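Missing here is one protein chain; the remaining ones are kept as they sit in the complex.
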Amino acid sequence: MTFWSDPINFVAQWLRDVFTGWGWSSGLANAIILLLGALVLVSFAMLLDIFLVWIERKVVARFQDRLGPNRVGPFGIFQPFADIVKLILKEDITPVGADKLVYNLAPILSLTSVLLLWAILPLAATIYGADLNVALLYLVAAGALGTLSIIMAGWSSNNKYALLGAFRMVASMVSYEIPMVVALLIPTIITGSMSVREITLAQGDGGVWFFIVAPLATVIFLISAIAELGRSPFDLNEAESEIVAGFHIEYTGMKFGLFYAGELLHAFTFGGFLAILFFGGYRFFGLENLHPLVGAIIFLVKALIGYWVIMWVKYTVPRIRIDHMLGFNWKFLTPLSLVVLMVTAVLNQALAGSETWVYALVMFLANVVVGWLTLEILRAYSRSQRKAEEPVVESVAQAAHH
Amino acid sequence: MTAIQILFILSAVVILGAAVMVVSTKNLVHAALYLVAALFGVAVLFALLDATFLTVVQVVVYIGAIAILFIFAIMLTRREMRDQGEQLNRGWGAAALIGLLTFGGLFMLLSSWRGFNGTAAALPSGFDGVVELGAALVSTDAFVLPFEVASVLLLAALIGAVYVAGTKK
Partner (left out) sequence: MQSEWLYIGLFLLVGIFIPVAAIVISALLGPKKPNPIKQSTYECGMETVGVNWVQFKAPYYIFALIFLIFDVETVFLFPWAIALNQSQPGVLGVFVAVEGVIFILILLAGLVYAWRKGALEWM
């Protein structure tokens, strides 16, 4: 192992030698190295977050036919730094009757729950934090802490809009967690492991990217991830036309900034998980073998593409009503995801030991059949709905005519 | 004292402190949040015991679902967020005595068990608890029947919940 072939682990090994050279026990040296690793990764995530503010503002501007920030630095790239200075210098207002402790804890927990996800992201073959054997459930667990932070913010603000926003958000988050978890089960079945590292490894060297094997699961994961993020079309939590900003209505200055930073980083991280679970993670046709940092760059680019898709959906699709949102989840997405799960499980067992291309082809065709059947059922349902509504529409038209 | 023992004592203090606050605070939402802290402490204990699966399940199910359910229930049923009544009733002395006696009895009973102050054998390297659990859940020699019965239990719970909630309308 030299510095050039694997810089991160080389530095870690070097530090370990230095620390043990000072007479520290190996356990302490290890803990300090892990702490330094966590510090570096969190700092990197926060720097990336600052960059994401700029991307988000530029992209939304383009979607809305504007230029976006373009005054501070080339292409406005230093705009987020100006934003940060402004956020820090803003007065921090705590509304009357707010529950001080919970009110201050909520933004911290919100950002922490997102940062925790970075602990398990495999950035490259040799650059990864914790290789948990239950990483996918860990992802759901971190989401649970995020849900809690939202309910804390909404309740402690002593504001009806905030409480309404928090309740809507929690209702949508907990509902869409079911299809998301079921979509997470599908890579688990194919790989036979919950570790994100194993899942990435299974998609290279003789394996195919899982979006070919499980296209429906990819779509279900994307939809439920958007709902979990509370982004449009599922952004009822901060529906600005009715409840102003939802759960963070009373937050000002840096505390608002933490919610905002958490939201952007969350969206990017889910883009990253989309890349890991269904698009090969840091793998790109052997290019990642050149150097670990190339793998990390491939991963970040894929995550950015996933983030871009989430933004694309956000700025294109209008917000939906809460009854439609919950109905869409419980009457459509949850049954569909469970059907896909059952089909995948049975086929995975029936095809055990067959060639990779046969496996991928049969899985893909099974997904196509399930998707086609779903569309047929939906078409028949909407036809019957139209038939039921037609007389009403006609009579209304006649009444208007007279 | 090893690092793990220090961490254990720290999390035990957090769990017990949070648990005392759950029953002593007057604010119901605060009680629910202290409960979350206690449950999180239990997750830390599972992590110290190397029970990876239980750690995440503890957070996913207890914090992600049950605590949320509690908070929803508080907001649905109570007009007052504050409990106005007394925190203690007249029987608190007797209750404390019984609590102490139970603790002492359990302590005596368990101290004769050899696992009480022994050290558990280290897990074999490469041991994956989730794989073992999965194999046990689907094996006909082990827990496949309880696995299926669990789904019937969940079905009964779901039907019960829908029925009870439905009659209110």
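In this document, chain identifiers A and B correspond to the written order of the chains, with residue numbering beginning at 1 in each.
Here is the rule we use: a residue touches a chain if its C-beta (ideal position, glycine included) is under 8 Å from a C-beta of that chain, and two chains touch if they have at least 3 such contacts.
Note that the structure is predicted; figures quoted are calculated from it, not measured.
Undergrad: As a test of the contact rule: which chains in view would the missing one touch?
TA: Every shown chain touched by the left-out chain: A, B.
Undergrad: Looking at B:I6, B:L100 or B:L158, which residue reaches the missing chain?
TA: Of the candidates B:I6, B:L100 or B:L158, B:L158 is in touch with the missing chain.
Undergrad: Using the document's definition of touch, tell me which of A:P107, A:G146 or A:P215 contacts the absent chain.
TA: Checking the options A:P107, A:G146 or A:P215, the one contacting the hidden chain is A:P107.
Undergrad: Quick one: which of A:T94, A:T126 or A:T374 touches the chain that's been left out?
TA: Checking each option in A:T94, A:T126 or A:T374, the one touching the absent chain turns out to be A:T94.
Undergrad: Could you tell which one of A:A29, A:V102 or A:L185 touches the chain left off the display?
TA: Here the residue in touch with the unshown chain is A:L185.
Undergrad: Considering the whole complex, not just the chains shown, which residues of chain B touch the missing one?
TA: Where chain B meets the chain not shown: residues 4, 44, 47-48, 50, 52-53, 55, 57, 60-61, 64-66, 68-69, 72-73, 75-76, 79, 81, 130-131, 133-135, 137-138, 144, 147-148, 150-152, 154-155, 157-159, 161-163, 165-166, 168-169.
Undergrad: Could you please point out the chain A residues that touch the chain left off the display?
TA: Counting only chain A, the missing chain is touched by 30-31, 34-35, 37-39, 41-42, 46, 87-97, 104, 107-108, 111-112, 115-116, 118-120, 129-134, 136-137, 155, 158-161, 163, 167, 171, 174-175, 177-178, 181-182, 185, 188-194, 244, 249-250, 253-255, 257-258, 322-323, 326-327, 330-331, 334-335, 338, 341-342, 345-346, 348-350, 352-353.
Basically, only the chains that are shown with their structure count from here on.
Undergrad: Cα centroid separation between chain A and chain B, in whole Å?
TA: 29
Undergrad: Over in the complex, which chain B residues touch chain A? Could you list them?
TA: These residues of chain B touch chain A: 3, 27, 29-30, 33, 36, 52-53, 55-57, 59-60, 63-65, 67-68, 71-72, 75, 128-130.
Undergrad: How about chain A: which of its residues touch chain B in the complex?
TA: Going through chain A, the ones touching chain B are 27, 99, 102, 132-134, 137-138, 140-141, 143-145, 147-148, 151-152, 155, 163, 167, 170, 174, 177, 194.
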